[in-house]
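Pasting in a structure now, in structure tokens, and then I'll have a few things to ask.
Of the protein chains in this complex, all but one are displayed in their positions.
And now, chain A:
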Amino acid sequence: MYRSFFLFFIFLCVRLTGQGQQQIAGMVTDVKGQPVEGANIYITGTLDGASSDKTGKFSFTTTQTGTVTLGASYVGYKDFRLTAPVDQMGQLKILLSVREKALEEVVVRASTFSLGKSRTLEKLDALDVVMTGSSNGDIYGALMSLPGTQKVGEDGKLYIRGGDNRETQTFIDGMHVLSPYSVTAQDMPARGRFSPFLFQGINFSLGGYESEFGQALSAVLPMDTKDVAGSTKAGINFSPLSAGGGGSVAFRKSSLSANVNFTDLTLYNKVLPDRYAWKKPYQSLAAEAQYKTTVGARGIFKLYTAYDRTAFIRTFADTLNNVPERDFRLQQDNYYLNATLKTKTRHNTHLFFGAAGSYVANRYDNARFQRDSYHQNEQELHLKAKLEKNIVPGYRLSTGMEAYLRGYRAIYHDTLQHRLQDQQVNYQLYAAFVDNQVRLLPGVYANASGRMEYAQFSSAWNFSPRVSLNYLADHFQVSAIWGRYYQMPDNSVLAAPHENMQQSIATHYILGASYEYRGRLVKAETYYKQYDQLELLQQQVYHANGYGKSAGFDVYFSDETSVPHLKYNVSYSYNDAARLYRDFPVMSTPLFASRHNARMSGKYYFPALKTYAGVTTTYASGRPYRDPNRDGYINAIDKDYFSLDANLTFLVSKQVILYTSCGNITGRQNTYGYRYAPLPDDKGVYQGAPVMASRNNFFYIGVFISLKSSSAYDVSSF
């Protein structure tokens, strides 16, 4: 009996001893010795813990005994762990060090402009695109206010750092778009086909981009569409030149969105005629739709399709080439389909599968003479699979493969409907890429990647290496990038007589630095691009013997915070480019390259007027051109370009927006070089005419109405 009670007494003592309380106390500071307020200090595996106060001090009691593990954590800092006897934790000094960003969170600013960050909860402000003074609601127009771009007013496409427009490629959700621009008449600037409101993230890289993006010699424009729409909505818009509407229907885990716009310049041309004579003014129908659905807890599937039909008939005579008046008729049908699946496994492996198809059919009637015709169609199928994973905390691997299947055909019938030309080309291109992102030291990141391509057209393997080294501090970044990129020559070149054609090469060398502080960003970058294997016409046959270079620097300053309601940016770009390609007989500055480009863009909100105003000024030094009346090849410089563009956005009511814009307010007659007759006149002079846009100014006024009472200022159908 006594023995039993003794035993019971011992057990009771053991239990009561277990309930004895130990005090844990100390102070939490960061590496600079500053107290960290609000840190969570606790015994792991228990609820025992406390928060640090303003002075970083904390204290709490625990019933734990023996050796325990103490944890301390605060957002943005590395978790702290200490394993020790609990009775030795009476006066702790806990030092929290700043947590290195996960590799997928690291944003390198070098050579890239991001409008919205699709990796985080921060979303693209599509209105920023629309409200850029020079954009006219066009993504490409807005991007032209950034450094590194060059003003080529007669076609409106993106020309980057001395590169041709086809050296910049557009990707939607990682998949290639064969023809991202609308088609226009000669010397009328093209616009992008896609609404800025379709996208939640636009990352514009002006060089040195990741190996995932091949087949682009100068720049890439990857854009990510929005995720599943959260709400059902609808809207309409109309203006003197267009009308449209669309909306989204949201389901439990998916959404279906559609948008249609019809543009007709008939009325506009009557009120504000341009220099051209139109038999049937420019008309276009643009329709797009997207279905998005979540797949499990971590995946999303998107199916996007777009169709554009553009048509017009312009009556004109080519007096320089002695071509009589004709009714030039153009009709384009442009189809695009894109399906992607993104998902993440339980082990945080990101998987991506995508397929995209493009088909563009152009029909030109009375192309060179009345009653002739020229038909051209291009198609592309792009397939891609990609895997991304953080292998260890300091190493992230991204790898994948893709295939391009392309076709092209061009047929010309003369005025008697004889088939004088029938060119056709089909080829495939296969690629595999590996991208290794490594954290070498705190704040020092390296990227080594490679892309192997097999071009069936030339039966050649090509390897594109890329290396970058980045130092990223809190506000300051400096980067050095070297990369080699390949791109197939244009289909029209491949379909023409050629010999030993190879993929063109551009090797990029980029050194850049940036400083960002409280909404202000300063960037400076210098670059050098070496071109090789460019297409060169020699004795009417294309060879891959061309070459070239482009060097320069860009500086950029933006500020969102100094003046309330004002966002502005200023940039300057210097470029020195020369190349021997196409029909150039000697190495020359390409016709699209201007040496100096400067831009200033600002957006201001007037709260009392409920109005946003956007203003952009653009300056470009004169572009080179060839004057056959002078010696030499590219032997003349055109006058400087200047444009002042503005827009106003009035929030008329919660559901009505009035948007107005004006391009080239001053009405300056900008010219883009000169065209000359192929033969001299009887006085021995080559007659010429300046290349000019069809109109000096462009005015737009449109009304956007949201049809749902709960949504406000929402002009997006997606």
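Assorted remarks:
Definition applied: contacts are C-beta pairs under 8 Å (C-beta built on N, C-alpha and C of every residue); 3 or more make two chains touch, one makes a residue touch a chain; residues count from 1.
Keep in mind that, in the parts below, contacts and distances are computed from a predicted model.
Chain not shown in the complex: UniProt lists it as "Tetratricopeptide repeat protein", one of "MucB/RseB-like sigma(E) regulatory protein", "Tetratricopeptide repeat protein", "C-type cytochrome biogenesis protein CcmF" or "Leucine/isoleucine/valine transporter permease subunit". Checked against the full complex, the one of A:66, A:607 or A:684 touching the unshown chain is A:607.
Taking the complete complex into account, A:232 is the one of A:232, A:331, A:611 or A:687 that touches the chain left out.
Across the entire complex, the residue among A:35, A:49, A:407 or A:622 in touch with the chain not shown is A:49. In the full complex, chain A contacts the hidden chain through residues 1, 4, 7-8, 11-12, 15, 18, 37-38, 40, 42, 44-47, 49-51, 73-76, 120-121, 123, 125, 127, 229-232, 250, 252, 297-298, 560, 564-565, 605, 607, 610, 651, 653-654, 710-714, 716.
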